[in-house]
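A protein chain is absent from this complex, but the other protein chains hold their places.
Labels run A and B following the written order; every chain starts at residue 1.
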Amino acid sequence: MRLNDPDRLFPTEPRVRDLARALYQAVADLPIVSPHGHCDPRWFAENERFPNPADLFVVPDHYVFRMLVSQGVAMSDLGVPRVDGGKVETDSRTIWRRFAEGYHLFRGTPSAMWLDHSFEFVFGIDQVLSPGNADDLYDHIEARLADPAFRPRALFEHFNIEVLSTTEGALDDLRWHKQIRESGWSGNVVTTYRPDAVVDPDFEGFAENVAQFGALTDEDTQSWDGYLAAHRKRRAFFKTFGATASDHGHPTARTENLDAKAAEALFAKIMSGTFAPEEADAFRGQMLTEMAKMSLDDGLTLQIHAGSRRNHSAQVFGAFGRDKGFDIPGRTDYVGALKPLLDAVGMEPDLTVLLFTLDETVYGRELAPLAGAYPALKLGPPWWFFDSFEGIKRFREATTETCGFYNTAGFNDDTRAFCSIPARHDVSRRSDSAYLATLVATGRLREADAFEVAEDLAYGLAKKAYKL
Amino acid sequence: MRLNDPDRLFPTEPRVRDLARALYQAVADLPIVSPHGHCDPRWFAENERFPNPADLFVVPDHYVFRMLVSQGVAMSDLGVPRVDGGKVETDSRTIWRRFAEGYHLFRGTPSAMWLDHSFEFVFGIDQVLSPGNADDLYDHIEARLADPAFRPRALFEHFNIEVLSTTEGALDDLRWHKQIRESGWSGNVVTTYRPDAVVDPDFEGFAENVAQFGALTDEDTQSWDGYLAAHRKRRAFFKTFGATASDHGHPTARTENLDAKAAEALFAKIMSGTFAPEEADAFRGQMLTEMAKMSLDDGLTLQIHAGSRRNHSAQVFGAFGRDKGFDIPGRTDYVGALKPLLDAVGMEPDLTVLLFTLDETVYGRELAPLAGAYPALKLGPPWWFFDSFEGIKRFREATTETCGFYNTAGFNDDTRAFCSIPARHDVSRRSDSAYLATLVATGRLREADAFEVAEDLAYGLAKKAYKL
Partner (left out) sequence: MRLNDPDRLFPTEPRVRDLARALYQAVADLPIVSPHGHCDPRWFAENERFPNPADLFVVPDHYVFRMLVSQGVAMSDLGVPRVDGGKVETDSRTIWRRFAEGYHLFRGTPSAMWLDHSFEFVFGIDQVLSPGNADDLYDHIEARLADPAFRPRALFEHFNIEVLSTTEGALDDLRWHKQIRESGWSGNVVTTYRPDAVVDPDFEGFAENVAQFGALTDEDTQSWDGYLAAHRKRRAFFKTFGATASDHGHPTARTENLDAKAAEALFAKIMSGTFAPEEADAFRGQMLTEMAKMSLDDGLTLQIHAGSRRNHSAQVFGAFGRDKGFDIPGRTDYVGALKPLLDAVGMEPDLTVLLFTLDETVYGRELAPLAGAYPALKLGPPWWFFDSFEGIKRFREATTETCGFYNTAGFNDDTRAFCSIPARHDVSRRSDSAYLATLVATGRLREADAFEVAEDLAYGLAKKAYKL
């Protein structure tokens, strides 16, 4: 049997479906441009085989294990490592069986669609995962993983990835990127500058991080000028490994544009180690504007990923640490929050600031009106929980009428699940084709224009927004 | 003529419609599980006939009379009783005629759908209510009400209700439930523990209520320990009348998890009668966590109905009292509000906390991510204004992709309009069938799985969430 309906995500009315299929077919085989994500560059540096099915699909993917956890499976029974090194399940086949027992929980979710896509198109599986065939499918995948054709570089090429951006912290030595470069492999893997650990005063180990940042750059990062200079140096260093963007994950979209004296005083307060939450927030906000100003010089695209309340469960954070599926979105303001940054640099036509949100209510109310006016702003694609058919549909329906297509930035897969990359781009291309076909069928877009837009959404806009 | 289209609420594309119809037919005749609502247990205890059409359909139903009021009909002209006992319309035929004159106002609303369902399928009416036939239909319904087959118990059986939960305050003596038990009637009517009057410091008569609470339980409810013990006793008493859940209607979803000393001090402050609004709010929040902890012991499912700004019109509240259609939803936070409760008990797999909201923006942003992670959380169905085709559609579209189907809890009719119960469950079953058929037709769900899910949504999940 086929795990994936060839016409999935297309509108149901036959005439519209035919047009959606035609639009999709025109873009289905375009190379993948993946300008933002969390794959590990080490995979491509070392090109070792992936260890086993559970470690490929379950243990590292918080989309997957949180759903099982939500129905009462213990995180440790899924092999998620404890921060104290305590005992967790290590038998990958047992973990896989638990995953199979809960596979029905994913019905109707994008996770099911991504998994089934990987199962069928990467691993050649033709059965729905269930407790009854869990062992067979485990063995099947395991056999494939042993095949050189399933090594990271081979899959990268098989996936038709034109460029893949990873994300590294400001303190990262980019050794894996170096190793990739030196290996002579032709795959284009670039880094992204993500300085949260030295920008966010609430980050674990912030003070030490800033000290290390100074050592690394030979700048006095205890002074405001030196601290900024260190950022400039690291940005330049990241650019030598292909970086075309920086990325900032903040709890809010707050920005500030303090004068030099006030900014210096705030930095001193932060570096004193004694500061109010409000001051930490202001500092993060000031740094977004500083980064935007550096972008005016060095051309990096600035990504703002705002609105996640990280580590919501104290218990899970204490036992298992960050990125364990317990990051919960909250209401997020952009219209007031971005004004300082926009008053400073919003009218700059050569700057690109990409906005991401986990609060869908801002699409039509705040983000589209902002991006439909300020030359420096573009909208990033639907993010995280909303990187899905319904999420993409709501995004397009809420933004297109106000800011059109050309103030958006194509697709991001934003994943650490390597095998899901083709699946995610496929969902995006199908969802956009469905949307465009509906516009054409309802007289809101000309058919020829729809084909142009489809290619822009699948390929051109991402390249342009990220200068790739 | 038929008042109700046999294919109502199904998708319009013929192939999808056929599948929706098939899904619906598979669940249409399942027994009704009504785990949360506001029917009067006295109806089933005494089994008297319903008084007349106006008192059945208009006077007690704030969904119905508020719409007429919104277009200028005086509440007193619809027979809604005044708190001062002042004169209101008492002629039920006159009230019915006023209702008929405004029946066009309900076009496109779920109220019209529920009413027409009752008219056709309960009362055998084949004409649209209008000023021209108001008297005829009044006489028709009146004649039926005189028939023993239209007494409460007979209708209960005719409606194929497997279990019906009513809602009683903590001070209720449950005499009608007792009378039902003692009558030997086989209908399963159970109670729900709703302690707002002794938990919410802003409730009318709170201090007296707490005193009465002590008298009833033989506990010293002036002390924190005695007050908690009184709750435990009443919960146990309610369980003897079938209660499997408690229910809490709070203006916000705020929770607190104070240590014993701080909780005791807050209680003392509240009992002193002099407290700030903020303290009342904190106390309600603390009590949600206390209730959740009691649920760990006694197994009651905890329902949180948050976000209604009750009695918005001072004038209407002054003249007519509570529950008169002037309760207006407002923005409601869950992600911050629930953290204290979730840090305390959110990872407990044997606890069930059901979240309800009147703020649809939280479905995708807060509720689905929370329920898709914490084992103790499930999402209650769309509530009040959103218990409708569009409301159910938005709920499914906004939550399924993040928390799936199995972190939701089936359907609640939540009504005091007894004759609307089959209509409401029918709307729910049709709306879910339409949604599932659309998923199948767009390759997001397998057809066989859709039939399983349809039955779970119509029947199984409610039984499981409420342990019925």
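Rule of thumb we're sticking to: a residue touches a chain if its C-beta (ideal position, glycine included) is under 8 Å from a C-beta of that chain, and two chains touch if they have at least 3 such contacts.
Note that the structure is predicted; figures quoted are calculated from it, not measured.
Checked against the full complex, the one of A:A319, A:V453 or A:L468 touching the unshown chain is A:V453.
Considering A:M291, A:C403 or A:V427, the position touching the chain not shown turns out to be A:C403 (whole complex).
Of B:V316, B:A417 or B:A454, it is B:V316 that touches the chain left out of the display. Contact residues of chain A toward the unshown chain are 11, 13, 15-16, 331, 333, 335-336, 339, 342-343, 346-347, 349, 361, 364-366, 368-375, 377, 397-398, 400-407, 438-439, 441-446, 449, 452-453. Seen across the whole complex, the unshown chain contacts chain B at 4-5, 7-13, 66-67, 69-72, 104-110, 112-113, 128, 309, 312-316, 325-331, 358-361, 385-386, 388-391.
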